[in-house]
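In this view, the complex is presented without one of its protein chains, the others remaining in place.
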Amino acid sequence: MTTATLSASTSRPISAPAWFWPVAVLVVAYGVVPFVHGTYLFEAILTPFLALSLAALGLNLLTGYTGQLSLGSAAFMAVGAFAAYNFNLRIHGLPLVVSIFLAGVSSAVVGIVFGLPSLRLRGFYLAVSTLAAQFFVQWTLNKFGWFSNNNPSGVIDAPSLTVLGISFDKPVGRYLFALTIVVVLTALTRRLLKTQTGHNFIAVRDHELAAKVIGVSVLRTKLLAFALSSFIIGVAGALWAFAYLRTVEPAGFNLDRSFQILFMIIIGGLASIRGAFFGAALIVVFPLILSRLGGFFFGGVFDSGVLDMSQRIVLGALIIFFLIVEPNGLVALGDRLRKRLQSSQPSKTTV
Amino acid sequence: MNGFDSQFFLEVLVGGLLSGVMYSLVAIGFVLIYKTSGVLNFAQGSMLLFAALTFVSLVERGVPFSVALLVTLAVMIVLGLAIERTVLRPLVNKPPITLFMATLGLSYMIEGAAQLLWGTQVHALDLGIDDTPITVGGVFISKFDLFAAGIAATMVALLTAFFRYTRIGLAFRAVADDQFAAFAIGLRLPRIWATVWAAAGVVALVAGLLWGARLGVQFSLSLVVLKALPVLVLGGFDSILGAIVGGLLIGASEKLAEVYLGPYVGGGIESWFAYVIALAFLLVRPAGLFGQKLVERA
Partner (left out) sequence: MSELLHHSITAPDEAIASSSAAAATTGAGYTVNETEAVRPPRGAPAASPALKLEAVTLAFGGVTAIAEVDLVVPSGEIRAIIGPNGAGKSSLINIISGIYRPDRGRVWLGARSFKRVPTQQLAQLGVARTFQNLALFKGLSVFDNIVIARAPARRAGFVEQLIGLARARREQADAHARTAAIIEFLHLGAHREKLVNTLSYGLQKRVELARALVARPQLLLLDEPMAGMTAGEKQEMAGYIRAVRDEFGTTVVLIEHDIGVVMGLSDKITVLDYGRKIADGTPAEIRVNPVVIDAYLGVAHDDEVFNDNI
């Protein structure tokens, strides 16, 4: 299911050098976007997009690259969010970035615990067991007031985002804060995937038995995938809570959120880093477009309830569409489109 | 907690077993499809919601009970056939996980469509069975639960008879045993799959009506899948008997835990307890109670 994606990325159909696109994106993200006026773009689109992309990246590591389907991503986001909150609240003087790192570590530990069944279970049995994480974590956070500092409704409020005395509390600041964390973790993930460890993930996914026979430690590889994936998703949860929403409750990390993250990697492209970002972009932007379109064509009939339902229908249809028509997601779709464009105009256009 | 009240224990146990039957009812729909096509159909819950919502909306619009039942039955059969045709068939020979994810998408579509069509409000559903408790040997039992158990038993009996004694049923078993062999001897797989999806639609209708009468017909009805999944894990995805026994076990232990364990941890443990039981069990028997244990070929 993932081979086309990989072949696409190794055969590189673009004529620009490999570093061109990442650098171009970074230049725009840091050099141009922050100067856009208004807060809507940052608060409603870019910051949630970044947090969700990171979560999708984390899930892709586990599901796309290592082949372990998880339906409990939101639980790890919740662990990250609540752990970051508590580290920050309870350990005075702890730098914010350290709190977030420790939140990732906490999430990784929980990830390992819920990853243990993967050593014995496969496929659906494993997928179902990851639901246990989903429900157990949500229950724990609701049940024990300590996690939300005894807030009666279990809500936590984000602290001020200050790093080295510089405040990142304005919408643009929160965007830059999230952007930097996402960029660092993405770069590390990219690098990791090229090491032996990354290849072990793929080997366990593609042929677990063969991997075992040649001496790849299946146990260690799976648990590491769960740990690293949960780390990344946990940090994504902390960003979701601190940089995007600013106040969150456990219910915000429900099963629907887990499915949403899974849908992002299916739509964007399994086992592809770009896929996580493409999928997140689509999921964030498409309700906005849908509500505009709906309002335009149906006027008042298209209220929030109808919007919600049609959103579900379209999302479900998209999933099925991609699984049937383009199992490698938007990434493969994009690559194909680009190839076609290039072959239709054979002149050497340098991008 | 001085002195163990065995009367009370028995009541909890029976209550749990009976609610377990309700879980089994949902799980059977899964097993039907899993056995023949190897798909874990996550959309079973939304089909259940769709059935209950369609039925109740028809009744509320003045359609007689029996007519509404027939119409809903027809709708569910058509829905099952349509799903098989448009979603499953194009994905044939894809990895089971892909098919599973497709049914996730499907469940979103059906949930959205059901509520777009019939609205999001909660409907009461009265099947005409009053829920007065009766006493059997000194233990209070809900009449409705007994009725549900009766329906479940009837359905299992019918399904069993179907597989044992009808041509298509036998074909179904052949497919379940070995798709390639079945194909080789000329069984028409698409036809069998279509039948099975239609049957799953019918099972969803029965389960939807019973659950709907219990909880009210509303969106959360589709979440009963989450109750059925641990049952399946425990019983094995491919065993109807497993679905029944798993349902009973989970129903009973869940209720007992809620009553005897719940107070110590602050209650509300039913959201995850079934999963923990199922998981603990799986670690001992990875293929569930009655699932086929397969030695991986190499």
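Chains here go by letter, A and B, matching the order in which they are written, and residues are numbered from 1 within each.
One rule holds in what follows: a residue touches a chain if its C-beta (ideal position, glycine included) is under 8 Å from a C-beta of that chain, and two chains touch if they have at least 3 such contacts.
For clarity, every value in this text was computed on a predicted model and none was experimentally measured.
Taking the complete complex into account, A:Arg191 is the one of A:Arg90, A:Arg191 or A:Arg292 that touches the chain left out. When the missing chain is restored to the complex, the residue among A:Leu69, A:Ile202 or A:Val248 that touches it is A:Ile202. Residues of chain A that touch the chain left out of view are 2-3, 6-7, 10, 188, 191-192, 195-197, 199-200, 202-203, 205-207, 209-219, 224, 228, 271.
The rule is simple: only the chains that are shown with their structure count from here on.
The mean-CA centres of chain A and chain B are about 32 angstrom from one another, to the nearest whole unit.
Put simply, chain A touches chain B in their complex at residues 1, 69, 117, 120-121, 123-125, 127-129, 131-132, 135-136, 138-139, 142-144, 209, 255, 259, 262-263, 266, 305-306, 309-313, 315-320, 323-324, 327.
Within the complex formed with chain A, the chain B residues making contact are 40, 87, 90-91, 94-98, 100-102, 104-113, 115-116, 120, 226, 229-230, 232-233, 237, 265-266, 268-269, 271-272, 275-276, 278-279, 282-283, 286, 288, 296, 298.
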